[in-house]
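Heads up, one of the protein chains got dropped from this complex, but the rest are sitting where they should.
Entry: subunit A
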């Protein structure tokens, strides 16, 4: 399918779900790209994984009671972020195993809950792998508003997030409230993930958080550039991925993630200073 045909479909009133899905996918990719930079630099991919899994029971409950999926997922995600923050403060606990226990349990709970819903196999697949149909209009406003709030919070707290990422010990010595900053950061990660879960799916959302930021890191040694590149890469791959999935009738979440992976591999090969080609040539 040509890009023009895609554009025509986007403006076709019979396919109103398509521009909605595209908007949500791109906005959540931008959010995930920005907060993903901190996630990648702090080496805390596990937090994204934990949140992605843990929002599942929230989605399942919301689905069962026909509530808002976004609200259900957000509540479950924030509860998880709070638990992880509290546990991660205690350095002597093996935090990844605690988190592993928590999020697999949460996931299991989600499966049990959703099995109570009639015709659950279809909705389960939709949650796990995402869906571009059936998104209510209201969600557009929720996602848009959340994107503004997340980006504003990052803008305002950027230097504090940098300080705790660079050196926690020093940040504490300087008197920064590391607990509250951690919690805020985890909540921002949660919001970005929850907004993306619907289109990308529970299992694949981690890629939206990690891959654009990791790709941007390969391309630059400057944080400001990285934080501009990551959302650009995420947003562009969401657009291209959705186009490809629409053209070839492939699942949207999977196609977007594979597009991101392609971008990452390309950067790995061709990045200006750290890429394979540059290193071989040097």
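Keep this in mind: a residue touches a chain if its C-beta (ideal position, glycine included) is under 8 Å from a C-beta of that chain, and two chains touch if they have at least 3 such contacts; residues count from 1.
Note that contacts and distances are computed from a predicted model.
Not shown: a single chain whose UniProt protein name, out of "propane 2-monooxygenase", "Acyl-CoA dehydrogenase", "Isoquinoline 1-oxidoreductase alpha subunit" or "Manganese/iron transport system ATP-binding protein", is "Manganese/iron transport system ATP-binding protein". Looking at A:220, A:245 or A:259, the residue that reaches the missing chain in the full complex is A:220. One of A:45, A:128, A:163 or A:258 touches the chain omitted from the figure, and that residue is A:163. Residue-level contact of subunit A with the missing chain is found at 41-42, 92, 156-157, 159-160, 162-163, 165-176, 217, 220-223, 226.
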